[in-house]
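The other protein chains are all here in position, but one chain of the complex has been omitted.
== chain A ==
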Amino acid sequence: MSLYPPTQSQGYGAVAYPPQGYGQPSMYAQPPPAYNFAPPAQPVFHVDPTSFRREYSTRLAELTVNSRPIIQNLSMLAQDYSRFADVVVQCIESHIRRVPQWMKLPAFYLLDAISKNVYNPYANSFAPLVVRLFLDTYEQVDQSTRSKMEEMLLTWRTGSPNGRELFGVVPQLAIERQIWGGESTQNASSNRFGASPSVSAAQVLSELEFVLNQKERALQVNPYDKASQNHVVVLQQLRKLVQAGVSQAELAQILTQLRALAQPASTPAPVQAPVTAPPPQVRPQSYPSLQPSYLPVPPNSVVQSSYPPQSAYPPSAAYVAPKSEPIDLGGLLSAVQPASHASNAPPPPSAAPTNNIADLFSALVKAGVVSASGTPTGAGATAKAEEPLTPSDPVKDAARQYRKAVLKHKIKLTSADITKQRSHLVELMYDRLPAQCKQCGIRFPDGPAGKKMMDDHLDMHFRQNRKAGQAVSRGHSRSWFVSVEDWIHDGFVDTKGKGRADGRKISSSAAAAAEAAKREAELRALHVVVPPGDEAKPISCPICKEPLKSEFLEDDEEWVWRNAVQRDDKIYHATCHAEASASKSTLAVRLRNEAAGSRSRSLTPEKTRTPPKVAVDGVLRKSESPAPTTPQGTKRKAEDDDLHGRTQGTGDAPPSKKLAVAA
């Protein structure tokens, strides 16, 4: 029962389910590396708790808006001073309790960040007070803040490093029950905190996801449970459908049925169904994005990422609340249950939803949301909704369209077929590829993928033209062919950093880009040792006017300026300088550079491309990491040396022939 073409949903799964068991690793912009890179100008703290408390409170007071840098900074501090965890916890708690309600959410995000990223010991320290703090805050804040808190709460379910409840089962349940579970009169999720007649797709999706998780767990426990198998399949299709976009009425219908479905499978589970049903203003698009702000959930993929990763989700038993009100869902359930007995002897509890879902689908089909052939005829929003979710889609779409265009022509590879027809080549080769490179006539398809290809291609031309002048006096010669091993592996190992002889890979543009990247990396690795006493002196690159960053090299035990070269007593950014000298590539400039000897020779791009030569050390400059050398670097060098000696003796080469130039 293919209700939905599987191809349309490609990529979704990958987005929706981060493989990590850990909460939302992406949402803090990968904090651990960030911590490593950005050593902030840390004030030196005295080690006593009192001054630390003072300092931390002061900084915490700056957290008036949702600002990711501030939150990250505070998290880092908390990490660095985890021995003062209790101080941090007290500061944050009192801060949250003290500040006006509009400042509470950022502080909660800080709590969230510290607990998730540092985890130990903070999660434990917060655990005893988080329930009260959360609920008290929840009472005070406005509706939109509440929904954000709810979202955050959901991430706590799997927020611990091992994928379990961030603060433990008990606090998690306590909060959830208070917020969602305790309402006997709730009409599903439209709870006391503001029912909304409209149902958002995000809401339905998160509930759907939840039920799906339930079913999948049930399936893991009992792999032969046909009914659950069915449910999983159906729910997955339903998910695609909702993502593609369905109308309000249908959303509401799906939601109702979902809740009915969720109910019996996990016995009482009062917390579950309503849990993920925040009012519509929760939708991520409504987040203000004035500045890099901390969100427990990335704004662009809130729907997916708020789903707990299925594998890491704790067994549903953890949520079983023994004494929960059956609410009206129970009635719903009992209403459908009898109908289920006729079906193929699945375990009674899960039988009912089978019919529910079947009903749901027939209803959807009737409503024209789903066509019998499986194509969603629903919303025109389908494509729009899917594109941002699955970035790889344009490429696939383009490939699919091309395939269609190619396959629609009926032709067989027979002598008769190829001679009797007029060809469709113009359509395929010219009309479909409207963008053309003015320099070489190569054409590119429309669309983002084609645009990218063309941009890369034009970049290649740009570099070519810019560097053309530099090559004037250099003689080139035919390369030796690559070894059979390199030939076999050429074209898909593009990070090999090959020498120029075999530098051509499948596309010259990619090779050129790789070459440029490598060159830049080499330039950036250059550094100048800071003269003693000048460590604190701020200096700027004369070209870009940006300050040069100084850095302490552990290996050499020296302060150095990174990405720097020294020329005529001035320190430049190595990248700026290379750029500048490339752009004014007059003969005079090059001659002067080369006359300056090995030291400045490294500055012409050609030379800096071969790290071993750069590594010939000057006093002020060294390339400490000639890592990206060519794979056959050693062999090549041996040959060079050998040849160097050899060609000294061959004076009889005609002048037009190039003698070996060993650098």
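We adopt the following convention: a contact is a pair of C-beta atoms (placed from the backbone, for glycine too) under 8 Å apart; a residue touches a chain by one contact, two chains touch by 3 or more; residues count from 1.
The criterion applied here is as follows: contacts and distances are computed from a predicted model.
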| item | value |
| --- | --- |
| Chain left out of the displayed complex - its UniProt protein name, from "Related to Mitochondrial N(5)-glutamine methyltransferase MTQ1", "Clathrin adaptor, mu subunit", "UDP-N-acetylglucosamine transferase subunit ALG13" or "Polynucleotide 5'-hydroxyl-kinase GRC3" | "Polynucleotide 5'-hydroxyl-kinase GRC3" |
| Hidden-chain contact residue, picked from the options A:Val233, A:Met453 or A:Ile539 | A:Met453 |
| Given A:Trp102, A:Trp487 or A:Phe552, the one touching the chain that is not displayed | A:Trp487 |
| Residue ranges of chain A at the interface with the undisplayed chain | 6-7, 399, 402-404, 406-415, 417-419, 421-426, 428-430, 432-433, 436-445, 450, 453, 460-461, 463-465, 467-468, 471-472, 474-484, 487-492, 500-504, 506-508, 511-512, 515, 606, 639-640, 642-643, 646-647, 649-650, 652-654, 656-660 |
